[in-house]
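Sharing a structure with you now.
One chain of protein is taken out of this complex; the other chains stay put.
All chains are identified by letter, namely A and B, in their written order; residue positions are counted from 1 within each chain.
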Amino acid sequence: MGRYVVRRLLAAIPVLIGLSVLLFAYIRILPGDPCVAILGQKRTPELCAALRENLGLDLPLWEQYIRYLLNTLSGDLGASVVNSQPFMAEFLTRFPGTVELTIGALIFALGVGIPLGRLAARKVGGRIDGLITGVSLFGVSIPVFVLGLVLVAIFGVILEWLPTQGRIDARARFEATSGLLLIDTLFAGRLDLFVDVVRHLILPSIALGSIPLAIITRITRASVIEVVNEDYVRTARSKGLKEKTVDNRHIMRNAWLPVTTVVGLQAGALLGGAVLTETVFVWNGVGRWVVDAIQNRDYPIVQSTILIFALIFLIVNLLVDIGYALLNPKIRYQ
Amino acid sequence: MLRSAMVDPQLALPQRGLWGDAARRLRRNRPAMVGLFCIALFASAAILAPLIAPYDPYAMNGSSLDAPSLTHLFGTDLLGRDIFSRVLYGAQISLFVGVGAVAIALVIGGALGAIAGGFGGRVDSVIMRTTDVFLSIPSILLAIGIVTALGRGMPQLTLAIAVSYAPTFARLLRGSLLALREADYVVAARTIGASRLRILIRHMLPNALTPLIVQATLVLATAIIDIAGLGFLGLGPSDPRTPEWGTMLVDARQFMQSAPHIVVFIGGSIVISAIGFNLLGDGLRESLDPKLKR
Partner (left out) sequence: MKNLRIGAILGALLMVAAACSSAPAGKAGGTLIVALPGDIVRTDAALMDDSNTSYVIQQVVETLVGLEPGSTSKVVPVLAESYEMSADGLTYTFKLRSGIKFHDGTDFNADAVVFNYERYIGLPTELRDYAYYIGDIFGGYGADSNLESATKIDDLTVAIKLRKASSTFLLTQTLQVFAIQSPTALVLGKADNTETDISKVTAATGGAGAMVGTGPFKFVKWIVGDSVEVEKNADYWNKDKVAYVDAIVFKAVAEEAQRVNGLATGEIDLAQTIAPATIATIAANPDLQLIDRGSSFNTFQISMNHTYAPISNPKIREAIAYAIDYDFLIKTFYAGAAVRATNWMPAGVAYAKDLNLPGYDVAKAKALIAESGETDLTIDFWYPNDVTRPYMPDPKGLFEAISANLEAVGFTINANSDGWREGYLDDEGQGKYEMWLLGWTGDWAGPDNFLKTAFFGYKNGAPSKEFGYKNDALDKAMNDALAAGSESEAKALWETAQDLIRADMPTVPVANSKPQAAATIDLKGFIGSAALNEPLNLVWLDRP
């Protein structure tokens, strides 16, 4: 197992190098002076000179690249063009919002998708199966921002069941410590605010979770159908085990494998989808920040966010692969 | 990349007579036919827009925010333009940009995948690591990055979407080619001394295209959604008058309370087009997969 993990880690290195080259090139292929791209319109000759010095813009390209790499590795990911705030500090204040949102979406997708998939598999070919397949088709076909707008209109504005913007009731003036409001409110013993945070999470999670929900439903359905007729399942049944036990012990354990993989692959799509979802729900996360950055031509922010999102994607997939290897011993011998 | 998990490269094992077979099966696949119908609706709206649109999509020829009526099927927007006509022309943009982007992605991704899968070795690993880099960036974010760097506009939009899909195609084709390497007829061709290039082009590629076609169909659905998404973020066509669906949605959302039908009509158009390609893609996969032969 250890060797497998090391191998997977080593395999990530060329990807990381490639990523850094790509992002290094990004700032430099932008039209115009990189000084403008990085400092914005409020630059002064002094600041430009300092930046040229810092990034080594007058040095040969490879030396500039080394500098970029060293800066990045030391955690210096640049600063905002607009309000001069350093990237990392700003990122960290927003990241918890995106984490809560993506986890909310995943919980929704898994919590609803797996039961739906199992149900559809049990009634394969029937009307319920058709309905579930239809819902999942709708889920992958509706853009998150359209779904978001509709959810806000129905459950927020018309029915007034759920809040439509932000992560927590602003009137509560809650002082977050970690930024993960679900945890912070619990630790502060504010159960009322915890409920409020959950309520704020519901609509955005549904909007963002719609695509993974659809995919997880399909995968679960397909893998359950596949294993249901395997010998060991039949054996288990013929042994007279209860249907529920067969389901949980034999069918789902195997169905989990493809579901895990899909979750890993969906991590990227979730982070991407968060960009649109956060915009619709005035959600203070990295996604909305990036959209603002794009509009303000805040290239350092765009560049560094792409870097971090890609890193997260790689890490999640590494974890998924390791989890996969744990679940499926065959992998290790390959 | 969203759907990459769903197409199995292994399904690339067809023999010659498969196509007729598949077409027959496709015709019997009701969801696929519904999909085809949705696509036909979408494509004819796009292609015939100049003929069937009742109004000039740029002309302000009604009063502001008219409700749907016989004169204006979908009502009018804030500027008094006919929404139905704009939706039709919007289909044109989605279709052209979507098909263009997927075609470019197919060519780039296909070429890279063919080289990687056909030749293997160091070329293969360089290409695969490169696709890994691109796949690690969420596709919409990659597209956003490209559009912000290149500036707004249709060609940029097309290219951005194409670049974000190409790696998936490359991986898929490579996977199929690898699976085919040990296929009997390939081994046979090799033993009679056919050149590597000849084997790749004559024997392997034609048989590896099936998953690519399925994937391309599914990706068209994603492309339509992503184009609208970029438009929604203000990264659509550079001329704001262009009737692009995502851009139109931005305008429509402020009337969500007073004129919700606008969002419904535009959103519905996106959903129907995407459903069409998703259904057809699924149908194609099923009918091309010999394992599902009854």
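Just so we're on the same page, a residue touches a chain if its C-beta (ideal position, glycine included) is under 8 Å from a C-beta of that chain, and two chains touch if they have at least 3 such contacts.
All figures in this text were calculated on a predicted structure; none of them were measured in a lab.
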Handout entry: Given A:Leu23, A:Ala79 or A:Ile306, the one touching the chain that is not displayed
Key = A:Ala79
Completion exercise
Residues of chain A touching the missing chain are 40-42, 44, 46-47, 79, 81-86, 90, 93-94, 149, 152, 156-157, 160, 163-166, 169-171, 173, 279, 282, 284, 288-289, 292, 295-298
Fill in the blank from the handout: Hidden partner sits against chain B at residues 58-60, 64, 78-80, 152, 234, 238-241, 251, 253-258
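Note that in this section only the chains that are shown with their structure count from here on.
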Handout entry: chain B contact footprint on chain A (complex, rising order)
Key = 14-15, 18-19, 22, 26, 29-31, 137-138, 140-146, 149-150, 152-153, 157, 211, 215, 218-219, 258, 261-262, 265-266, 268-269, 271-273, 275-276, 279, 290-291, 294-295, 297, 299, 302-303, 305-306, 309-310, 313-314
Problem - chain A partner contacts - residues on chain B that touch it in the complex - result: 1-2, 4-6, 129-130, 132-133, 135-142, 144-145, 148-149, 151, 221, 225, 228-229, 232-235, 249, 253, 256-257, 260, 263, 267, 270-271, 274-275, 278-279
